[in-house]
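What follows is a structure written as structure tokens; I'll ask about it next.
Missing here is one protein chain; the remaining ones are kept as they sit in the complex.
Order of writing sets the chain letters: A, B and C. Residues in each chain are counted from 1.
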């Protein structure tokens, strides 16, 4: 089983997802500011989802980098992750078109939660092949980000019906947590490219 | 002839197909549960087709892994397979939008049948180059799954007009047959990635 | 300049083109044969364009295989080819939706003609780098197919206004000419994959 194709396929799917999201930004028929403004919520949700997919692609990268042997379990766990990510454009379009109403915000959080769980399962499958003393196991360490994120998503989903602003703030917060570089991991992973 | 490009092109096409299917999940205009529920059949058909394309990608992977030399026959047999797979999003959208009515269900089964036949032809083309004693020939063995699937598809297509539930159950059954890991094949194929 | 990325980019663009064409096959709202039948011309034009893009991808493959050094000229000639190929889905949708009327048929032929010319320019750019005694120069030989195709396209375009059937027959004929394997070329190009 070829790791290169697993990476190439995942890259392809994420590249397409990140790009077709922009199709939700429908070209307005008017040409004045008044016809551009209604696109602002769609644009903002696009920015957030773009960052999320960027984070997933980035982390996927790092994690797969350590993989030597691709098992059937890794392959299907990877497809499972791609499945939930593939729903991001849908959820993004929905929150944007409805100006961040409660149900769409909760569904958006649910997609993020499922993607986070799928990512965790993929990580388990890789660790199963590599063992507890592997480079990846060390780099992940206590995996505090990975454990905190689902908790925050659940809080975000629950708070959608109290105030969508709280849910939105939480989803942005999780993205920020992942954006802040994790020096320890990067140190473990940076290699000279041959 | 370069195997890498054959794989990359196939990965690209399957990655795009698996992703544009999600465009059939049209963003609803409302933001309540009532506007989300009608999407359920579209979602279910999306899940099934996602799994099917995942299985094809997975098997394509394994099969191409053994290929050393790409003939013109392999190349066109591969394009022929991609052609039938490219119709999956259409058939998926059709069964989803029409709540699994007889004709769409039969057409969906027909696409699966043609893809299965195309896959079989591709396999024949590869075996023609590699010979009967090749690694692939051994791994395929009696090819019971490959022989059973078309028969089941034909039963599924025929039963669409009796009850679409039977057709649906059969299409799910075939997917499950392929999902269950085939230990013998995996044992023959797993290699350490260099 | 990296040949791998030129190939990967071209593969990506052609894979996307071949796949988004299928989006012209709009999912019908009805679920009976009467709602499927109007799609037949769209389907037939899809099949023809799928084969054309397959032929271009195949030939592009063979030609690039011999390239060692990518010049700026090759790069832009390649983008120029991709530009005309990118218009194929548009022309395909147009002939399909209008049941092969004269102007769409002429425009379709024009796209094919421009793509053929772009391919010829790309070939010239590659030969400029490689020289007249290169493997590619020998494999191309008198390039009778490459010289015949534009002539046939021009006849096809002109005959669109006499009878679209003649134009259609000519476009199919050119596809068949390219589909028939060119034994001499294949013999020159088949290599064992390392």
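Methods note: a contact is a pair of C-beta atoms (placed from the backbone, for glycine too) under 8 Å apart; a residue touches a chain by one contact, two chains touch by 3 or more.
The shown structure was predicted, so the numbers you read here are calculated from the model rather than taken from an experiment.
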| item | value |
| --- | --- |
| Contact partner of the left-out chain, one of C:35, C:59 or C:86 | C:86 |
| Which of C:35, C:71 or C:158 contacts the chain that the document leaves out | C:71 |
| Selected from C:35, C:98, C:134 or C:158 as touching the chain missing from the view | C:98 |
| Missing-partner contacts on subunit C, residue numbers | 1-3, 5, 8-9, 12-13, 16-17, 20, 23-24, 67-72, 75-76, 79, 82-83, 86-87, 89-90, 93-94, 97-98, 101-104, 107 |
| Interface with the unshown chain - residue positions in subunit A | 7-8, 11-12, 14-16, 18-20, 22-23, 25, 27-33, 36, 47, 50, 54, 57-58, 61-62, 65, 179, 181, 186, 189-193 |
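As a working rule, only the chains that are shown with their structure count from here on.
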| item | value |
| --- | --- |
| Degree value of the rotation bringing subunit B onto subunit C, based on Cα positions, nearest 5 | 90 |
| Centre-most chain, if every chain is reduced to its averaged C-alpha atoms | B |
| Between subunit A and subunit C, centroid-to-centroid distance (C-alpha), Å | 37 |
| Multi-chain contact sites of subunit A, meaning residues that touch two or more partners | 12 |
